[in-house]
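Take a look at the following structure, please.
What follows is chain A.
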Amino acid sequence: MSDITLQGLEKRYGETTAVEDVSVEIDDGELLCLLGPSGSGKSTTLRMLAGLETPTEGAIRLDGEDVTDQPAYDRNTSTVFQDWALFPHKTVLENVAFGLKMRDVPTDERRERAQAMLERVQMGGYGDEDPTTLSGGQKQRVALARSLAVNPDVLLLDEPLSNLDKRLREDMQIELREIHDDLEETFVHVTHDQDEAFTLADRIGIMNEGELIQVGDPDEVYENPKNRFIEGFLGDTNFVDATVARTNGEAVYVETELGAELILPSDGAHGLESGDELTLSLRPEILSIDRGEPDAAATATADQRAVTDGSTTNAVAGTVANVIYRGSTVRYSVSIDGASVFAERTDASSGSLSAGDDVTLEWDGEDVLAFRADGSRVSLREP
Partner candidate 1 sequence: AELLGGGDGLRVMVWSGNYADRFEEGLVSQWEEDHDTDIQVERGWDGVLEQIRNAPEDDPPFDVTVAEGNFYYYGRQDDLFEPIDRDNISNEDEIMDFFTEIRDPEYGMPVDGAPCTIIHREDADVDPETWADLSGDAVANSEGVGIDTGFWWYPMYAAALGMGEEGDAEVMYDEDNHEEILEAVDDWGVDEWASSGEDIWQAFDNETIDVAQWYYDQTAYDIDDEEGLTHTMPEQTTGWINNWCVVRGTDRQDEAEEFIDFLLDAEVQSTWAEDHPMMFSNENIDYPEELEDDLPTTDEEARDVAFPDWEFLSEHDGDLSEAFDSMQHSS
Partner candidate 2 sequence: MHRETVETVAFRAGYLALFALMVVPLLVVIATSFSDGARIAFPPENLSLTWYVEFFDSIRWLEAFTSSIIVGVGTAALATLLGVLGAFGQEFDDSSLGSVVAPLVLIPLLIPPVILGITLLMYFNEGGLRGSYVSIILAHTLWATPLVYFVMRSVFSRFDWQQLDAAHDLGAGPVQSFVHVVLPNVKHGVFVGALLAFIISLQEFVMALFLSTSTTQTIPVLAWTELRQAMDPMVSVVSTFLILISLGALALAVIATNLEWVSKQLS
């Protein structure tokens, strides 16, 4: 196990810049997930870590040693590939023993160690099988065992679960996490699935268009996203365009397509001026949906409310446009003045709303995030 430092890492292929100025420190024994949409440079970053690509610029240090120019086969990292890249012409055991063979470990010892590693991933009985006949989950385990068998300083995982079906993927996430906790190795895990990142990671690094935008604990990135992209990427949300009407020391008042003026509690103007364009994020889980018209109190202008009771609650009236039954939850698409917002209720709490019903959506302004036109987050309260 090792700590890793990436410093200003950059990779260009001709015109395209796959990875741009990525710097991060990864601690010994940490499990870092690189999360990002397709093409955001996750794999490229990982491959530079593995030594399979040479960075155009920047440096990689393992345990303080600069390994930027070491080829893959001289670097003690080990990769689990997306489609596992098992050697089809070798048995499962030979696959797992391959790295040891390349390290000139004597036959007997390497068979033993490979077998032990297979047991570790619960594949002990499959040593003589042809890897092509295994199921996805089994292949995944073998690939993991193969990479772990060489006792790598760092284990790199490039979406190893993305080819599994949902059920299996979730089980394997738990299992991977257990193996990590057990070995106390440094893992860098690449995925484009936010659920997977949340389930697995100690820290999540979010990439977009080659840049590493934010690195942090799961709840930190979810609750304090650095920009609009992350907010949209990490879960379903309603983005609502807004224009700043005015600010005072206690709140920002905005006009939106949802009709009523809305209130965003704040501890200052934070550089906002009236007329500024914002995007608000209203996550469906912060919205409560109820039959009927809103109270007069709630629809009073935000200003009035704030003045009268210091309330930061917002409420708007709308009509259910669409009900999507999703098993454990029901999703309501609500039309408000032509705009559409969706809210979710878990089944347990669901009355029986149906399309056409008049409803009120209510939420606490404190729960709303705001972003500037360039995507950057507006922090409405001093940290």
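Selection rule: all candidates are chains of the complex that A comes from, given by their letters.
Note that in this section contacts are C-beta pairs under 8 Å (C-beta built on N, C-alpha and C of every residue); 3 or more make two chains touch, one makes a residue touch a chain; residues count from 1.
Predicted, not measured: the structure shown is a model, and the values here were computed from it.
Visitor: Taking the stated C-beta criterion, I'd like to know which one of 1 or 2 contacts chain A in the complex.
Guide: Considering all copies, chain A is touched by candidate 2.
Visitor: Could you pull out which chain A residues touch candidate 2 in their complex?
Guide: Listed in rising order, the residues are 47, 50-52, 71-74, 77-79, 81-83, 85-91, 98-99, 101-103, 128, 130, 146-147, 150.
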